[in-house]
Each structure stands twice: as C-alpha cells, then as structure tokens.
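Please find one structure pasted underneath; my questions will follow.
Here the complex is missing a single protein chain, while all its other protein chains stay put.
For reference, chains read A and B in written order, and residue numbers begin at 1 within each chain.
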Amino acid sequence: MAMNMETKLRNFHQAKWDEPIIFELTSPGERGILIPEAEAKVVAESGSLETLVPAGIRRKKRPALPEMSQMHVLRHFMRLSQMNMGADFTVDVGQGTCTMKYSPKINERYANHPKLTELHPLQDESTVQGMLELTYNLEQYMKELSGLERFTFQPGGGSQAILAMTSICQAYFESKGEGHKRDEIITTIFSHPSDAAAAAVKGYKIITLYQGENGLPDLEALKAVVSDRTAALFITNPEDTGIYNPEIEAFVQTVHEVGGLCGYDQANLNGIIGITRAKEAGFDMSFFNLHKTFSAPHGCGGPAGGALGVSEELVRFLPKPLASFDGEKYYIDSDLKDSIGKVRNFMGVAPVILKAYGWIRAVGAEGLVEAARVAVLNNNYMLKHIREIRGADASFGDGYRIEQVRYSWQQLYEDTGITSEDVSIRMADFGMHLWSSHHPFIVPQPFTIEPTEAYSKAELDEYLAVLRQVSHEAYTNPKMLKNAPYNSCCHRVNNEPLDNPEKWAITWRSYQNKWVKEECVVEELA
Amino acid sequence: MSNFVHPYIPNSVKSIQEEMLAEIGANGIEDFYDIIPEKLRYKGELNIPKPMFSEAEVDRHLRELLSKNVTTQDCLSFLGAGCSPHHVPAICDEIAGRSEFLTGYAGEPYEDYGRFMVLFEYQSLMAELLDMEVVNVPTYDGSQAASTSIRMAQRITKRNEILISRNISPFKLDIIKNYCRGTMKVTMVDVDDFGRTSMEDLKGKLQPNVAGYFYENPGFTGVIEDRGQEISDLIHDMGGLSLVGCDPISLGILEAPVNYGADIVTGDVEGLGIHQNYGGGLAGFIATMDQEKFVNEYPSRLFGITNTSVEGEYGFGDVFYDRTSFGEREHGKEFVATHAALWGIVAAVYLGSMGPAGMEEIGEVIVQKSRYAMNRLNAIEGVAVRGMDAPHFKEFVVDFGQTGQTAEQINKALLEQKIFGGFDLTNHHDGMENCALFCVTEVHTKQDIDQLVETVQSIVREG
Partner (left out) sequence: MRRRRIGLIINPVAGMGGRVGLKGTDGEEAYKQALSLGASPEVDQKVIRAFEALVKNKDKMELVICNGIMGESALRSTGLKPDKVLYVCGGESSRACNTEEAALQMLEDSVDLIVFAGGDGTARLLAENISKRRLSKPDMNIPCLGIPAGVKIQSSVFAKTPREAGDIISEFIEGRHLEYIEGEVVDLDETLYRQGIVAPKFHGTLLVPSVSHKMQSKKARTQNDENTDQRIIATEVVKRMENDMTYLIGPGSTTQKVMQKLGLESTLIGIDAVKNGQLIGQDLTETQILNLLDEGPAKIVLTPIGGQGFLLGRGNQQISPAVIEKVGLEKLIVIATSHKINGLSNRQLLVDTGCASLDKKIRGYIRVITGIKEEMVVRVQ
C-alpha cells in the first residue's frame, strides 16, 4: 500500500527503536577504535606518563565512558539518526523563520572534500587561495544583494552577527566620543529575540516598540523615543508575522536624524532576495543567515553562519581578519586598526561558506530572484488554504504576506480545547513538523509556516492535507488528539520533572542519582 | 526569464505558478510585493554570475576552486592554536553525514527524538570526561563558552571584574574582551617563565570586586598547571569563582578541573572526531555541577531525560526552571541561538568509540610525542623550546630568536619543504618575538617529527 494520492495522507510510522542510552550498552573490555602507539624510540626518549605528567594533575579515576566495539557504536547512532526528521525526509514547511530549504548535495560533496576539511585556519595565505577566492567571491555576492561595502563571515550564526553589529555600534560611538551618552538600542516586538538579547549583552538599554493594530511597529512610537541617547535601531523586516513594513525607510531616517545607526536583521531575507535591499532603505549594517536563505543545512542547531555587511564608514570596525584580494592574489587582511577584535575564532565556518557559495553559483542571479518570488507564491498559496481550515486564522488581517505567516489556532482551541502544542505533537504522527513561535506569545496559540521555494505544489498540498486532517480530528475526536503521538519515536513526554530541580537530569549521571537510586531505595523499603 | 526552471525550485515551472495564482485569486506574483514601496524596489542588475544550470558545471567549478588549496594532507602540518590535527574515525564522518541529523533542526522531542537523545548523550559523555553533572548543548566555540562562563560568574557573584591569565590564545582574548566590553573590567594576571599563573600576581589582584579568575589547563603554550587546587582556594577565599578552560582530549590522563576546585569548566570539542574544516569545526562546552545557582545562569538549551506515558520509555525535553529565587539579576542572560549542535553529535560518536582506554592511550601518546619533539628541537643549536622543564601537553613554544632568522623566515623555508611550521606568535603575544607554537598529536609519526627536526636543522644552519 502506498500513500493515498487522493487524500494525500500517509499511513506513516517513524522508526522507533526503544534504544537504550549509550551507557547501558557498555561491555567492559570492548574497544571502538585503537590509537596508534608511540614508537619505542619515542617512548624511550620522552619517558613514561609518570615522568611527563606530575602526580598532582594526573587523572585518578577513569572517565566512565562506555566501552563498545565499533559496529555497535555505529549502529547505536545510526538508530538515533533514524529517529530524527531532517528536511530531506519531510515537507519541512512547518518550521517557520528557519527557512528549511533544499541543501544541494553537490555542495556536500565539496564541503566534505579533503581539500576543505583538511585545511588549517592559520596556514600561509599562499596555500589557501582556493578557500580565500571562494570566500571573497561570496562576499561580492553579498555586497550585491545588500548594497553594503564589506562583509565578514566570522559570526557563527545570526545572533552572533547581532552581537558583532552591537559591538561595531559601540566602537563607532566611542570613536566619536559619544560612547557614554548613546546607551539605548531600539527594536520591535516581532523582531527576532536576539535583536534585543545580543544587544543587551553589551550593556545597552533595550527599548521595544510595541506593535500596532496591523501587526507592524508604529513609526510614531519610534519618533517618540529617539533621542541623542539612541545608539541604534535593530529591526527584522519582514518580521516573523510575514508582513513587510512599508515605512522602513522612514524608520531608518528617523534614527539617522538623531545620529543613530540602523542594523538590519535579515534572517527573513528569503522572500525579498534581489527585490529590495538594505542600502536603498538606508541601513548601515545588515546580516544574512547562510544556513537559512543561502541553503546551508541546519545540522540540528549549527554549525551555521552569519554574514555581516556594513557601510563604508563602518568597515574599519569589522572583526578581523577578512579575506581580501589585491588584484593578483587573495590574502588575509588582519590590518584593521579599529577592529572590534573578534566574535569567533578564525574566519567563519568554511563548509557553510562553501555551501552558500555553491547554491548561489547554481541558481545564479536569476535564480536568487526566482527563489524569492516562488517562496512568496508558495507562502500565499498556503495562506489562502490555511485560512479556510476550520479553527485556523492568520494573525493581523486579510492581506498577502511575504515569505512566512504567523497563524493562530485560537478558534480551534476555543471550540475544542486542543492547543497549538497538541496539534504540533499530532503532526509527528504524519511525519511533519509544526513550530509555534518565538517568545513573546503575542499571537495566541501560534503556529508559523514558511514554505520557501523548495517544495512542489503537490508537496504543499500534502502538508495542507495533514493540517486539515488534524483540525478535523480536533473537532471530532479531541480525546484521541490529546494523547498523541501514536506513530512516533515515543509517547507523550512527561514534562513535569524537567521543571523540578530535584528531578531534572541533564546528564546520565544525574539521572542515576535522582531517578534510579531513588527507585532502588524505594524498592528496598518496600 | 520566462523559461527559467531550476531543479532547486520545483514551482519555477510557469504552468504550476499559473495554477497556484488562480487558486489564490491573484493576477501575478507581483501582487504579493505591492506592499513594498516602489522607491525601495531594486531595479538595477545584480552583478552576480549567471546560473550554472547543470550540476556538472557546479561540480567542476567547486573542484577546480578547491584544488587551489594545499592541505595538511598535502604537507606535514604542526599547526594548532585552537584547531588541532587529530584522526577522525570513519564512523564519525558517517554519522556527521547522516542527513537526518544534517538537515534536522528544531522539531519536537517526538519526531526529533533522535536529536534530543543524541545531544543528551553528548552532554552525558562530556560529563563523564569532565566529572561534572551539567553540560550544555554546544555553543559557537570554546572562546564563546569561556566568555559566557565569565558573564555567568558576573551574574552569580554580582561582581564586575574578571582576572585572566596571560597564557591565553590571543584570539580567545579578543573574543572575551569584545564580549565583556561595556559591562566588565578585564585584568590580566602575569605568568611565570613556564607560562603558569604567577601566584604572587594573582594574590595581589584578587580584590573584592573580582568575580573570578579564568585560566586554561593546559595553557595556550601547552604547559600543564598542577597547582589548580591552590589557585581555586585563593579565588574561593575572596568569594570569586574558579573558571578553567581545558582540552577534552587531555582528560584521559589529566585530572578533570572540577577536582581541583573549578566551578565552571569550558573548552572546545574541536578535534573530537571533527575535521579541521579551516577553523569551522569548533564547538564550545560549559560544564558545572547541578546546583540551581549555576543551572539558572546557562543561556543555552539544556536537554533533560524524563519518562513518558508508557512505562520504561525514555522521553526528552528542555530543562527549564523557576527563577523566583532570583529577584535581582544582571540585565539579560545572553541569548539562545543556532550554534554548533552537529559537532556535539560527532563528539558523542567519538567519545563513544574511544571509551576510557582510548582516551587514556591518546593522552599518553600525545604527551610522549610532543615531549619527543620538544627534546629534539631544543637540541638544535640556536633553537630553544620555552619552558622545557615544565610538563607540556600537545603544544609548545619554539624560540628561533637565537638563529638570526625570524619565525616568519623559518616558516617560509619550512613551507618550501612542504611543512607547515608552528603558529608565528611574533605579532600576537608579548615577549614572543620570533617564537612559534608547535602542535604534535597522535597523527604525527616519529618519522614526521624527525623530518621536521632535520628540516629545521638544515634551515638554521643555512641561515
């Protein structure tokens, strides 16, 4: 039996191994890998461990790592991988804001090639011309897409790029003698939480603009709070609601008028690549997520890449070093006198940089714009259909959206008692993801969908069919829903202990102490 | 443009687009962009190359580009300084390439059960190595972990100054300084000729406003510190926290820092089954004991194990906690973000493969081989290894000052012989002109080391 092509629903069951925790698989004496021994002459000339490491610092108790032979280790982790739902397996439109698009395998071939994996970051320039050329060219594309002057790939992700933006802001005002005075950074409530949190790390006071009726931040609110204490505005646009702020230029002007800087969080770039840019809106800084719009895979949460671009005036503050070109050869430029230093070691995550580069070369200028357009088409297609699903609605009005939408199951909840979380969990029974929202939960019972350009109409229809099915189940069989999932890797998780300091176990040894030993004691007493 | 179809964009087929537009009731895709003011619409040409439509073109292009690189497999490399050459077990590559993990992200502990469990195992395996109870899901790199541990100390002690040992990577120091600028004062603590903490200087600087002291063991120059307990006691007496950075691959033979009084232990899992990746294979860890005052301060996710509605089944989720006990706190607890989870998964496979015996053996081999290299290089006339008499792990500083050549010149000459010499410290570390940091691990055979020594010898003689 195959998937029902009419209803588009599958009789899915995820791999379920009931796999023990690795420590439970230990078999004393077994070896997973053997280490090359030091040659006899080396041992003779260097000495034994006792002479080489002072007694006081020598390890006394063996680390209690499991002992397993190689195939068993492999099998264990292979099974765990089967119990994970990567974008390669599912129609991954339900992880809104994450831009889960296709990570082309041709790029994987070269990201895993020894000519990249075996490079050391401190090698002589002459030996890494290929890597530098790749990085430099990627920078040129980023410049085109933003209109900004120079890019660094050092930040390991979007949030670290925000940290870098904040640091540049700080350095800039210090250089003008205004460091102490400018202590406020403004952001909006639907911008990514890191726009506030990363800026707060550097000691800034964070002013958040609340949203208006239409879900957009109010220009009047911004005007009411800018002053000579404003260091910067950090804003995501379109915000996670999927709504583009048409007044963005006015926002930037308002901040510039008081001498502040503007930083563009372009995590939500996918719907506007090549269609509208940071420069024309007036931004001084902007960053892109290489693992979102630019196709590098997410790796369960990294490694990733944040490409940060700045205007000419701010170039001197960029973290060092930068991959540069002198007309003949590529070189590593560490000579940025006013640099903020570093936010991360070395020059970025090379495999991620390669994957972004490979994707852009494959789709080209035309493809970048087409990707954006199709992402937006896909999103509005889903928007139309989701609005028709019983119990669901899009937040903030009837219009179109850009690349994602923040929806709400509030009506479903009121009618049936089924929450957004319940729906997400039931989606697992169909092999699908569905994500809710970043904090704060302004939209009640939220769910956020971002199709990207990577899925076909048929696949979008498949996802919609599952959403409809779950909505239908909520109205007809809520009790069943409340106890989902049934076809997944485990059953309903008991979250209570995770909140209780006496029960939470972040490691196996804590689990032994807090759960297992206690049970043994109870058994003994009984 | 109207014929543009791409394998990565299924709905680039125009007939499908028309179908979809009809269903939506829109005239064209342009309708959706109406909200963007005309003025902000980019009308220029994007100076980005045309598409390489065929995959064969992309394949060739990337191959040709990368072929311009000369790697640590093409040459003999002794570079370390935060990115170490270690053998990557083939099964680590196998799991790193599992697309379920590679293309996974942030699903629920149901359909993404594997991710939660594997990262829980990573946390647990590291905890055994570190002999501690709480380890976080990996952060960007060890320097970020160190920076966060410093800010955690600030929040816990409510003090705004941090002491840092001078024997630290210049990169790490830059990162920490940037992270702390605007909120904390950074004061450096001197080191002795071996590169270990000067107890006298430390004592003098441990003032009431100090949140803690951060140092690494082994230090940046590879020297092993064995007075850790004494250092911790000094700090604790002043109400501060002992923050220690360590190298996980040394923990088979070196004591876990917690056992000499460290409160927050950080480091990087680079090298634990992860390729060098031009510096992209880094992932930081932060470890503490399971006390609320510490757990409360982690900015990153902590995965915990629990049960489910079915007896005997394991379940997983995020540990979160009640902060009612902390009415006063430093402004914000940093940020949660996408860091370096996949490397944590790979490190878990590595540690699972190595087991206690493997970790012991690799530590022993590294310490023997690096000592062998130290001895032989030091024996070359004009060349001196700093801190010869102090115990070292994996790395050591070679001083070329007496050779009449700069470290740069030596390295250039080594390169001509297809050897990557140590990291030139001349512009990066005070008092280290014409010194280079050499890294020797289990991947270097006696023959490799002898080749280095003989080449250096001939370069020095000719110069």
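By our rule, a contact is a pair of C-beta atoms (placed from the backbone, for glycine too) under 8 Å apart; a residue touches a chain by one contact, two chains touch by 3 or more.
Every value quoted in this text rests on a predicted model; they were computed, and no experiment measured them.
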item	value
Sole residue of B:Phe78, B:Tyr215, B:Tyr298 or B:Phe423 that reaches the chain not shown, by the stated touch rule	B:Tyr298
Hidden partner chain, touching residue among A:Arg373, A:Arg406 or A:His438	A:His438
Interface with the undisplayed chain - residues on subunit A	189, 193, 196-197, 200, 203-213, 218, 220-222, 224-225, 413-414, 417, 436-442, 444, 496, 499
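Note that only the chains that are shown with their structure count from here on.
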item	value
Inter-chain centre distance, subunit A versus subunit B - centres from mean C-alpha coordinates, in Å	19
